[in-house]
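Only one protein chain is missing from this complex, and each of the others stays in its spot.
Our next item is subunit A:
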Amino acid sequence: MACTLFLAGCSGPLSALEPEGPSARGAATLWWVMFYGSAAIFVAVSAVLAMALFRPAPLRRLGPEGMIRWGGIFFPLSNLVLLVIAAFVLGERLLATPRDPAPLRIEAVARQWQWEFRYPDGETSFDRLHMPAGRDVDFAVTSEDVIHSFWIPRLGGKIDAIPGHENVVRLRADRPGTFGGVCAEFCGPGHTVMTFTVEAHEEEDFLASVDELGNGEGGQ
């Protein structure tokens, strides 16, 4: 019962803890590992403090140098080395490395306060993103004015939309469905409402939805 409540607490239309794609799943797994690890470390350090206050004898035997060496250096260092390596490997897997054949590429152009999505054959949509489910998509993200940030929490990490630069993020939706997207970087008064909807379709539905958009006039 408590468990269900807890899991319910982690869900929501924009929840990074309810992943629907490999990028978000990797980050969520990393989060849970770090969460339980941190909880254990916190309990351990608190226990040492409690010992120092109430049962100091064993700590005294270890001596001050011993405590600083073990608690201050070896303990955090060993944890960090493992964590940094794990995070680096995970990060490498999520990168949009060039490959053959290249994944589908969709351009996301941010402006105050609207998202424009451009598909390979020149179709465009506004604030509603169509993507195929079950395969990787490279999103090439840029901005026409201030800095924004492109984020679909249930699919994966965010990337900033920076004027004059183009950043690529590779995302995949495991299954068809509708997900929320937001602008994550403060971009002025319209920041709050600069959201978009992501529709992940089966392959043929995706093609049909994009065809329907037409060139530069479709969308909302």
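Note that in this section a residue touches a chain if its C-beta (ideal position, glycine included) is under 8 Å from a C-beta of that chain, and two chains touch if they have at least 3 such contacts; residues count from 1.
Here, contacts and distances are computed from a predicted model.
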| item | value |
| --- | --- |
| Name of the absent chain as recorded in UniProt (options "Putative tricarboxylic transport membrane protein", "DNA-binding response regulator", "ABC transporter" or "cytochrome-c oxidase") | "cytochrome-c oxidase" |
| Residue, one of A:His130, A:Lys158 or A:His201, that touches the chain absent here | A:Lys158 |
| Touching residues (missing chain, whole complex) on subunit A | 9-17, 23-24, 26-28, 30-31, 34, 38, 41-42, 45-46, 48-49, 51-53, 56, 59-60, 64-65, 67-68, 71-73, 75-77, 80, 83-84, 87-88, 90-92, 94-95, 112, 145-147, 149, 151, 153, 156-160, 162-165, 167, 180, 182-192 |
